[in-house]
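A short write-up of the structure that comes next.
Every protein chain but one is kept in place in this view of the complex.
For subunit A:
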């Protein structure tokens, strides 16, 4: 079927294209995720490195601070030692306590570095010793023990201690500087990476989006082309349906006209046959009168005379009788065709019909037959209302009641049951059930054919009724089917739309 071609799941090129699109999207997603992950990793590394930078800088500052405080204490001590003036000693205590406090801070800062721990302990010892030396000289100077002070100073122990401390300070500062340089280099490389990844990511995004855009465009174009095709197909289909319908209507009109013309043209010669048969009959009657009156050949020995008498009295009337019965039959058939053709041309007038009332009035015209058959009619149609042509339905039910009374079973009293129920598609199914003689299985379709009858031919009829019924119902947009069991009964099922179709079927 053509419509399936427009179905995405069944179109091979669409499948490929869908697969391609999703692969592309997945790739794009992966690239983006990679970029995000790499950026996050680099940022994290950069943060750690930056923390380290801060730590190194703090360590360096702390070391410098300790040294400065120590130097400040030393210069204060030296000034005091030099001239014994207490003014010089005024910053000494502050510098000393500051040196100790700052050393503690330095100690904390380098606590995480094991290689620094040893040197910091040694530094601590040196600083402690230096401070003790300075305290001792300051105390001795205050006691005016200048000699003892001079001895200590002369020992150069204080300078040596300060030099040692400076070595450690320089070591710590250099180490911090190295760390700073290394970290900055690290950061620079992280930034370079980040830039590269960002550029690569941008390019990847442009490529993926470009492909997605292109495939979207192509897909959209294909879709609109498919829709256009579908629309073209649809309108073509409508046109075709219209054409076919018009053809059908035309064909039906032709059949109608044909039936009409045929019946009229068939009737004309029939009039002649009948007419001249009557003339013949009249002629024969005259002949018979003559023979009777004259008594010719009453007991004639001449076979010619006897034969003539025989012809006038028996052969001719017999022939005429057959001609008459045949023409009468033919006339009946022609009338039936004419009736069907007329029924097909009669305009339908749909109206709301209470089925129960309609059947009631139909039944009343069969009262006599029903009574004769000891019959009972059970109509179960309360409240069933449909919209249809009244005359058509009356003809349908009259035919069905006529058949049911004509073909009842002599073995049992006639029972007819009429019921209805709604079925799918706003239609109604009317069941017309009898307990008559039934129809043999092989004749079930035949009973709806024109001029065909079934079963025992003990009732007058032309085989028109059910053909007519079916034609009427089909014209109303319905149909009739039959289920029957021989010698048990027959059920006709009529299906009709609840609402008359706006434009009636073309066929009658």
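In the analysis below, a contact is a pair of C-beta atoms (placed from the backbone, for glycine too) under 8 Å apart; a residue touches a chain by one contact, two chains touch by 3 or more; residues count from 1.
One rule holds in what follows: contacts and distances are computed from a predicted model.
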Name of the absent chain as recorded in UniProt (options "Two-component response regulator", "Amino acid/amide ABC transporter membrane protein 1 (HAAT family)", "Diguanylate cyclase" or "ABC transmembrane type-2 domain-containing protein"): "Two-component response regulator"
Sole residue of A:213, A:276, A:322 or A:451 that reaches the chain not shown, by the stated touch rule: A:276
Per the touch definition above, residue among A:264, A:371 or A:412 touching the missing chain: A:264
Interface residues of subunit A (partner: the chain not displayed): 264-265, 267-272, 274-279, 327, 331, 334, 342
